[in-house]
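I am attaching a structure below and will ask some questions about it afterwards.
Of the protein chains in this complex, one is absent; all others appear in place.
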Amino acid sequence: MKTVIFSIILLLSQVIASLEAENLEVGKELYPFESHDSEVRFNRLLEDYRCPKCQSSNLAGSNAPIAMDLKLEIYRLVRAGKKDSEITEFLTQRYGDFILYKPPFQSSTYVLWIGPFVLLFLAMLLVLAFKRNQQNKGADRNIAELKRQLEFDQSNK
Amino acid sequence: MKKFVHIAPLVIFMFLILALFSFLQRDNNQLNSVLIDKNFPEFNLTKLENKNVVLTKGDISNFPAIVNVWATWCITCRIEHPFLLELKQESKINIYGLNYKDNRQKALNLLERDGNPFEFSIFDKEGSLAIDLGVYGAPETFLINADGIIKTRHVGALTPEVWDKKFVIHLK
Partner (left out) sequence: MIPEIGHLLLIGALTVTFIGGCLPFYEFVSKKYYSQSYIRPFSILTTFLVTGSFICLIYSFLVDDFSVAYVATNSNTLLPDYYKFAATWGAHEGSLVLWILCLSLWLVGYMFSKNNVNDSFSSITSAVMNQIIFAFILFTLFTSNPFERLLPFSPLEGGDLNPSLQDFAFTIHPPLLYMGYSGLALPFSLAIAAMITKNIDSLWASSSRPWSLLSCAFLTLGIGLGSWWAYYELGWGGWWFWDPVENAAFVPWLISIALFHSLIVTERRGVFKNWSLLLSILSFGASLLGTFLVRSGALTSVHAFALDPERGLFILGIFTYFIFGALLIYSLKNTKTQSESTYSLTSVEFGFLLNNLLLVVLAISIMFGTIFPLLYEAYTNGDQVSVGPPYFNVLILPFAIGLGFLQGIGLFLGWSGTKDFSFLNRLVIETLTVLIVINTLLYFLFGSFSTWSLIACLLFAWIVSGNILDVVINKRSLNKIRSFLSIRLGAIFAHLGIAFLVLGIGVVSTYSSEKELLLSVGESYDLDGYVFEFENMSVKRGPNYIAEVANLDIKENRKTISLSSENRNYLSANQETTEVGIVAHFFKDYYVALGENVQGDTWSFRLQVKPFVRWIWFGALLVAIGTFISSIKLLRKET
């Protein structure tokens, strides 16, 4: 009797084990999110902040301990519903503007953000001014040429 | 007008050279702390030496003081450790430790073995206080002056030279 029960248990456990093998377990996300939008926002934020310890890397691309800590912190803040500006504020209060890969838009950085377009605009103006100058010279030359032609014709009448 | 356009690149270039030359004179390889001229942040963590004692900002009270971020896994910290002991002996300044992302027992063993320059060490397992301080590695050392204001932060081993150059001036 005991052997029968024992064999049944053994058999059952095999069956259960094989069933479990069929149902492959699913991996655990490191940063699970309820909403897809939050996850997208999180991933984007990780690319916008600089790893303070690395020579040149964002948080997304770094395995440095401080980067991992900050990733976790930002994860918590995103899950807590904090806005981008609040997370940026949190980080800059502790690490300064250095941690932002997108420099803030303020009077000391206007030249960076607006400079290229001002430069392009000024260059265009310069070019168009040159063109008009050149066209005028060209026109003057044509008039001078015509005048000469006229005088030549008249003197040869 | 044309002459100006031809000379402009040369002029701009000279400014560029001046700028590049000044870059070479830079001495700073550190991230500057933005906690300068601010108070020490709030925190709520256990004491390394006794996990039943909870420390807060109020416990960092004996000013002037230095707060040193250290860990058993930090090799450079071993190099600066003797100087911290020396500092404690000679200057009588309060040295608080911030044990950063470490194993409690290992940390206690190290202090037992190498000497303890700290009044006490804050056990910051997760590194939360470190983040609030803008710490990005170990060792780092903060100086808090007599008024309780953070005046300087040094990244890397604290040496006599660094002490003289960066820390002493704020102790007057």
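As written, the chains take the letters A and B, and residue 1 is the first residue of each chain.
The criterion applied here is as follows: a residue touches a chain if its C-beta (ideal position, glycine included) is under 8 Å from a C-beta of that chain, and two chains touch if they have at least 3 such contacts.
As the structure is a computational prediction, the values presented were derived from the model and not from experiment.
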{"item": "Touch with the omitted chain, as defined above, among A:Ser56, A:Ser85 or A:Gln154", "value": "A:Ser56"}
{"item": "Absent chain, residues of subunit B that touch it", "value": "5-7, 9-10, 13-14, 17, 19-26, 28-29, 31-32"}
{"item": "Hidden partner interface residues of subunit A, rising order", "value": "21, 24-31, 43, 47-48, 50, 55-58, 60-61, 63, 96-104, 108-109, 112-113, 115-117, 119-120, 123-124, 127, 131, 134-135, 137-138"}
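By our rule, only the chains that are shown with their structure count from here on.
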{"item": "Footprint of subunit B on subunit A - complex, ascending", "value": "52-53, 65-66, 69-70, 73, 92-96, 98, 126, 133"}
{"item": "Complex contact set, residues of subunit B against subunit A", "value": "1, 5, 31-35, 101, 126-127, 130-137"}
